[in-house]
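Here the complex is missing one protein chain, while the rest keep their positions.
Order of writing sets the labels: A and B. Residues in every chain begin at 1.
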Amino acid sequence: MNPVEPTEPLEDEATLQLDANGNLCHLLTLKGIGKSLLTDILDDAENYLTRPGELPARSQTLAGRTVANLFFEASTRTRASFDLAGRRLGADVLNLDVNTSSRKKGESILDTIYTLEAMQVDAMVVRDASAGVPAYIARHVLPHVSILNAGESDVSHPTQGLLDVLTIRQHKADFANMAVAIVGDIRHSRVAMSTSQALLTLGVGEIRLISPPVLAPVDGKIPGGLVFDNLKEGLRDADVVMALRIQRERIGNIDGIPGIDEYFANFGVSRESMKFARPDAIVMHPGPMNRGIEIEGVLADGPQSVITQQVTNGVAVRMAVLDRIGKTMAARQ
Amino acid sequence: MNPVEPTEPLEDEATLQLDANGNLCHLLTLKGIGKSLLTDILDDAENYLTRPGELPARSQTLAGRTVANLFFEASTRTRASFDLAGRRLGADVLNLDVNTSSRKKGESILDTIYTLEAMQVDAMVVRDASAGVPAYIARHVLPHVSILNAGESDVSHPTQGLLDVLTIRQHKADFANMAVAIVGDIRHSRVAMSTSQALLTLGVGEIRLISPPVLAPVDGKIPGGLVFDNLKEGLRDADVVMALRIQRERIGNIDGIPGIDEYFANFGVSRESMKFARPDAIVMHPGPMNRGIEIEGVLADGPQSVITQQVTNGVAVRMAVLDRIGKTMAARQ
Partner (left out) sequence: MNPVEPTEPLEDEATLQLDANGNLCHLLTLKGIGKSLLTDILDDAENYLTRPGELPARSQTLAGRTVANLFFEASTRTRASFDLAGRRLGADVLNLDVNTSSRKKGESILDTIYTLEAMQVDAMVVRDASAGVPAYIARHVLPHVSILNAGESDVSHPTQGLLDVLTIRQHKADFANMAVAIVGDIRHSRVAMSTSQALLTLGVGEIRLISPPVLAPVDGKIPGGLVFDNLKEGLRDADVVMALRIQRERIGNIDGIPGIDEYFANFGVSRESMKFARPDAIVMHPGPMNRGIEIEGVLADGPQSVITQQVTNGVAVRMAVLDRIGKTMAARQ
C-alpha cells in the first residue's frame, strides 16, 4: 500500500461513516456512533435472533446486492459470521482469498478495491493487519459503496464491540452501575478498544483493564479505563469479566510473561479467580480461546459463560449493520 | 483435540445416529443402519438421478438451513459433492478451509463446532484424519445439530459405502449370489470398511479382500471378508471388482511393495486381470485414481467401468441423506 499523502486534513473516520442525514453508510469505528444509533442497532439485532433449532431469521434487504469478504488476515469465525449474515439477508457473498492471489502479484489494495467496485460489489468487509486501512479504503470508494471494518490491526473491531454490548445488555440492564473487567493482552487488543468504546457510549459505570504491566494499554488508548496489574483486585465485584486471547508467541518471549502456567496463575480467568467477581457475573471471550492459558476450559463451558451467545449475537449484529447499510443504499436510489 | 475422558461407557456411535423414533439424525457409520433404512436411502437417491444433460434434481427440503463443510483433510471431490448436494436441496453451504485458520491458531475442534452451532449451522459435514472425531463431535453438539461423516481416518466413509452399493444395485440385482472383490490397500482403506459394511447389510454372497500381505486388513477389521494375496485367485468369477487408491508414498517404502511396475503387475486391475472375473463384471474405483498403478487407464474408461456413475450416485446419496436428516429436523420443530 502506498497511501497518497493528504494535502489537507482528512475527514475523520467517525464522520465519514455517516451520510449527511446521519444514516450509516460505512462501519469503520464505534467512535462517533452515538447512544441512540448504537441502541437502534442492538434493537435491530435482537430481531434477528431466533431460538436454537429454529430457522435463523432471514430477509431480502440485500437481494441483488453483492458483499465481498476481503480478509487480508486469516479468519474463520468472523469471515463465516459476515458470510452468513450477508446470505441470510439475500446478498451474493464473494469470499476472496486475498493472501494467495492479488497481493502475491503485487497489486495495491486500492486497485483490488477499484476492481471489486467495478464488478458492482456494493459492500466490502475488510480485515487488515495495518491500522487505517478501512478508513483509507472508505475515502477512496465511490459514494454508493460501503466499507465494513472486520478487524483492524490492534485498534478497532467495531462489530465485536457491538456484539459484546448486546450480549451484556441481554444479562445486565444497568450499564451505569456496571463494572466490566477486561483481562489479558490489552495493549494489542482491538477488541478491548471497540468494546470499551461501546461501553462508554452506553454510559458504563467502570471499565477495568487488567494485564501484566508489559501488556497494559499505552497511555490514553482507552479513555476512562482503570488499569490494574493484579487480577484479584481488578475482578473485585465485577459484573462482567471478559478474557482476551493472548498470542502464544508472546509467552516466554516478553519480559514479565515467563510461561503459560505462570500466566494462567496470575491472569487466567478461572473458577478460582471468578470468586472475586460478583456471584452473578458473566464470563465472555471473543474467541478463539486458548483454554488453560487466558481462560479455564471448565469455566468457559459453565453456567456463567455467555461465550457461544456472543457468537450468535455476532451474526445478528452483522445482519443489523448490513441491513441498515442496505437501507441507506436503497434510499439513495 | 483434548477429548474429555468418559467416566461411563459412551453411547455407541451406531445408536447415536438414530433418534428415539429410529430416524436418522447423524450419519457417522454404516454400522447399525439396517437393511430397511439402507434400502430406503438408496431408493430416495434414485429419485435424485436425472439423465446426463438434464437439469439435476432439486428440492427445497433444506431451504433456510445452513450446512457447513468442515474438512480437516484436503478433498476436492467429496467436498464438492456435499456442496452441490446441499445447494440442490436449497441450503446455504459454508465451506470452511480449516487448515489455514482456526487450527493454525490452536483452537480446539469442539470450539470450532460450538462456534458454528452458535451461528445456527444445522448440519456439519466432517472429514478428519483421526478416528473417532465425527462421533466425538456428535456427542457434543446440541440435539438439533446433525453431523455427517465425510471420511474418518482409515475406519469409515459411510456416504462412499452408500454410493458404492447403489452403483452395484443398478447393475446387479442379486446380492446373495454376488462376489465382490476389493483390491489394493485394504489395511488403510476407509472405503473398504464402509462398502463392506453396506454389502454385508444387503446380504452379499462374498467379499474378497485382495492385497499384498503387508496391506491386508488387520484381523477382524472386515468381518466376513475373505483375504487373498493373489489377484487372479481373488478375482475368479467375481461380479464386482473395486480397485482402491494406493498412496504413492507407500510404494518403494514398504516391504513387499518394491515398485510401481511390480505393484501394477501383481495387483493392478486391468483388462488382463479382469479376464479372471466374470465377463459381465463391473469395475469400480472410489477416486481419485492412480492410472497405471492400481488400475489400468483403458479399463477405467472402458465399457465395464462404472466409475463416473459412482460420482453421480455420490451426489444423489448425499442428497438422500441430507434430505432425510432435514426431515428429521423439521419433524422436531
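The rule we apply is simple: a contact is a pair of C-beta atoms (placed from the backbone, for glycine too) under 8 Å apart; a residue touches a chain by one contact, two chains touch by 3 or more.
Predicted model, so just to flag it, every value in this text is computed and none were measured.
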Which of A:E117, A:E206 or A:E262 contacts the chain that the document leaves out: A:E117
Touching residue (missing chain; options B:L37, B:V227 or B:M289): B:M289
Among A:E107, A:D174, A:E233 or A:E272, the residue in touch with the chain that has been omitted: A:E107
Footprint left on chain B by the chain that the document does not show: 50, 52-56, 58, 74-77, 80-81, 83-84, 87-88, 97, 248, 287-291, 308-312, 314-315
Residues of chain A in contact with the chain not shown: 64-66, 68, 92, 94, 96-98, 100-102, 104-108, 111-112, 114-120, 142-144, 329, 332-333
